[in-house]
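Please read the structure below before turning to the comments.
A single protein chain has been omitted from the complex, and every remaining protein chain is retained in its original position.
The letters A and B name the chains in turn, as written, and every chain counts its residues from 1.
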Amino acid sequence: MVLEPLQASDLETIVTGVNLLWVLVVTFLIFFMHAGFAMLEAGQVRSKNVANQLTKNLLTWSVGVTVFFLIGAGFSSLVGGGGFVPAFETSDPNSWVSWLFGAVFAMTAATIVSGAVAGRAKLRAYVTYTFLLAAVIYPFVTGITWSGAYISFGGEAFHDFAGGMIVHGMGGIAGLTAAYVLGPRMGRYNEDGSANVIPGHSLTFAVLGTLILAFGWYGFNVGTAATVFALEDGALSLGAFSYVGRVAMTTTIAMACGAIGAAAVAWAKTGKVDTLYVANGLLAGLVGITAIPDTTTWWGAFLVGGLAGAQLPIVFSFIEKRLKIDDVCAVFPVHGSAGVLGTLMFPFVAVPGTVDSIANAFVAQLIGVTAIAAWTIVATGAVWAVLKAIGQARVTPEHEQEGLDVSEHGVETYPEFGSGESVVADGGIMTEDVRTDGGSKDD
Amino acid sequence: MVLEPLQASDLETIVTGVNLLWVLVVTFLIFFMHAGFAMLEAGQVRSKNVANQLTKNLLTWSVGVTVFFLIGAGFSSLVGGGGFVPAFETSDPNSWVSWLFGAVFAMTAATIVSGAVAGRAKLRAYVTYTFLLAAVIYPFVTGITWSGAYISFGGEAFHDFAGGMIVHGMGGIAGLTAAYVLGPRMGRYNEDGSANVIPGHSLTFAVLGTLILAFGWYGFNVGTAATVFALEDGALSLGAFSYVGRVAMTTTIAMACGAIGAAAVAWAKTGKVDTLYVANGLLAGLVGITAIPDTTTWWGAFLVGGLAGAQLPIVFSFIEKRLKIDDVCAVFPVHGSAGVLGTLMFPFVAVPGTVDSIANAFVAQLIGVTAIAAWTIVATGAVWAVLKAIGQARVTPEHEQEGLDVSEHGVETYPEFGSGESVVADGGIMTEDVRTDGGSKDD
Partner (left out) sequence: MVLEPLQASDLETIVTGVNLLWVLVVTFLIFFMHAGFAMLEAGQVRSKNVANQLTKNLLTWSVGVTVFFLIGAGFSSLVGGGGFVPAFETSDPNSWVSWLFGAVFAMTAATIVSGAVAGRAKLRAYVTYTFLLAAVIYPFVTGITWSGAYISFGGEAFHDFAGGMIVHGMGGIAGLTAAYVLGPRMGRYNEDGSANVIPGHSLTFAVLGTLILAFGWYGFNVGTAATVFALEDGALSLGAFSYVGRVAMTTTIAMACGAIGAAAVAWAKTGKVDTLYVANGLLAGLVGITAIPDTTTWWGAFLVGGLAGAQLPIVFSFIEKRLKIDDVCAVFPVHGSAGVLGTLMFPFVAVPGTVDSIANAFVAQLIGVTAIAAWTIVATGAVWAVLKAIGQARVTPEHEQEGLDVSEHGVETYPEFGSGESVVADGGIMTEDVRTDGGSKDD
């Protein structure tokens, strides 16, 4: 064993290795959020549309991540002023870790939309939109913020630590826009304008999805404190890990208070504690803190989380009753309004000294929120309007009635259960065309 | 690049950063156990009580973690002799990582109870108990053990590495106590005292929960080897990681032998391998080793795990037939008796040299187990007795018959499936008050 003093080059290796390790682990956690979204959304749709929702989630990831590899990441750097540098052009394989870390955030934004357009959007329409979101719409948002840092006011920069607005706000607003253009599901509203509730098929899957998402969210928020170590002029220090404990604490407290806030408002309104409100409130609390977990005080985490949860039943009701938009999985109240709320509360709940001017910081936040919202509404609205104009946005009324599982995928999600529509014969053998293993008897 | 010798301060930074990274990752894993408990318990209750069970799990975490932040952590340090230091009073944000690491253990103890009182406890009663558990009951247990280390005998200290008794034993005993005070579900026992079985609604969710728990348990046990590195007088060494391989191995072997042990006993008793016994046996094996994974020999892991699994069917039967306590999710045989068993076996299966006196060490373990059990029974019994006395412990017989999902939460978990009670009309539209999205048609 050589006993000589270590050199600074060893320190560089240590920093690189440990930071890579951390980013990989949190990236895996964020990826796992797709299982959460899949279960949360599947639980909130009718049993005749479950396979459609699941397929959308699988294809969101699959189509989106390849498009983000070929186009989106490069477009983001282009918008950010770094030229078009596609992800496949690299001399350092480990730069792909950074790409993948960015990709899992992008795919989170993409998958949120599927919950809003459930039950009536054509698969090809949804995939087309996902393609464009991964290639252009979302990368533009990261281009003007995380890449380009163009937004500021009076010396205060727009602050969105982990994507409360950039990822979740964007996704929630895109979902609401798409749901508006698409129109509500059949039977969602009566002729007099009153709303019918179309309950999801499984609260168990919905809550499972919620808890998977919360698990992955620790990767999302705490993982955005991506540098365990920093090295400057040969001096080693904790990087973002110097404040990682705050991120972990505020994320936890806001999550908890989101659930409590939504539960309290639901209880006050109806005398009962609606399970789905508690679950979605927990998620709204997470969304609320996502822009600001690095700077928020402990009491701010209580406040932001509590308000993000409390607004959920109110905003959901407003969307449903006043705007009459059929946002199936409540993605706007959970991701949209909660994301906007937390982003705007940044300067008011920040640790003293975080900003020089609360007023200027608020305006910077307001500009950022407005810019992202406007772009998202225009781009998303345009895509779905075109799809609608060419008759490709929505399935036929017959297919909608029948369920998208059969019409779009040729499968039944639960061939042995359900409302007497089972085509399974007594012997347990299904001989019709509708099957779940994808095989075909006569091909 | 500056090529000068590194300094000892760099070593401090490396130790801090890597240890933080590890503790954060395992904390996330332990948090994910809530998804496991939610699924395990949901699967073991009737479909009419699933949403209630899920809501309890969400609120256990949400209410419990905020209470532990505001009160519980401080109370634990107070009991441990360190004064009342609430979690929000800190000058170092990274101390919140330690708080969160403690909080996920506390919430594990709390959530175990919900499985025992399923199907008849009022939501407000359960939340009240959770509040008190997170504020006082559990922190007292950690205060006298991990914080204060008050328990020892003849120079041998009470040993509970990851909470086999402190977390699981405590939770299992609390659950049994609460279930006893609350009384059995309607129809659970006949007039002649014989027991009816009320099967859970989904073995698939129960097994999913089991495997999620096992995954998270690696964080629970292996993660309690919380220090990758230690630094003493400028000398770097592996901290708890010097024996982390033993923790990982014994946890794995005990888990496996728990499943085999329960399967073998079930097979011997009935000639069939009951799925739920295998699953719960796997968990009992994990509970059994949790107090002692750091010190147990490989053959000890086989023994502890096998016995923890084998006792499950026997203890479950004893609780059900003799004590006539309706422990719905078998939390006492899984967490209580298995935890006690493993804790008491400590000196007999430990690596030679671990203890000076096996007899003294056993007495120390016995004192610890007795103290924790006595406190838990008294505190839990008192809380539920008061709730019962004021008529707030249990839902009305009508609500119990109807199911807690409707009466406490106003939802149906599976509106499209089940026993012909579905209120969904042919067109797939539900117009009654019972809905799953929390909205209300006329509010």
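By definition in this document, a residue touches a chain if its C-beta (ideal position, glycine included) is under 8 Å from a C-beta of that chain, and two chains touch if they have at least 3 such contacts.
Since the model is a prediction, treat every value here as computed from it, not as a measurement.
Residue in contact with the omitted chain (choice from B:A87, B:V181 or B:I212): B:I212.
The residue from A:L78, A:L100, A:A179 or A:A301 that touches the chain not shown here is A:L100. Across the entire complex, the residue among B:L54, B:V136 or B:I253 in touch with the chain not shown is B:I253.
Interface residues of subunit B facing the missing partner chain: 5-12, 14, 18, 21-22, 25, 29, 44, 46-48, 187, 194-204, 207-208, 210-212, 214-215, 218-219, 222, 228-229, 233-234, 236-238, 241-246, 248-249, 252-253, 255-260, 263, 266, 269-270, 272-280, 282, 298-299, 302, 313, 316-317, 320, 330, 414, 417-419.
Where subunit A meets the missing chain, the touching residues are 1-6, 10, 13-14, 16-18, 20-21, 24-25, 27-28, 31-32, 34-35, 38-39, 42, 50-52, 54-55, 57-59, 61-63, 65-66, 69, 87-88, 92-97, 99-100, 103, 123, 202, 205, 208, 405, 408-417, 422, 424, 427-431, 435-441, 443.
In this text, only the chains that are shown with their structure count from here on.
As a whole-number value, the distance joining the C-alpha centres of subunit A and subunit B reads 30 Å.
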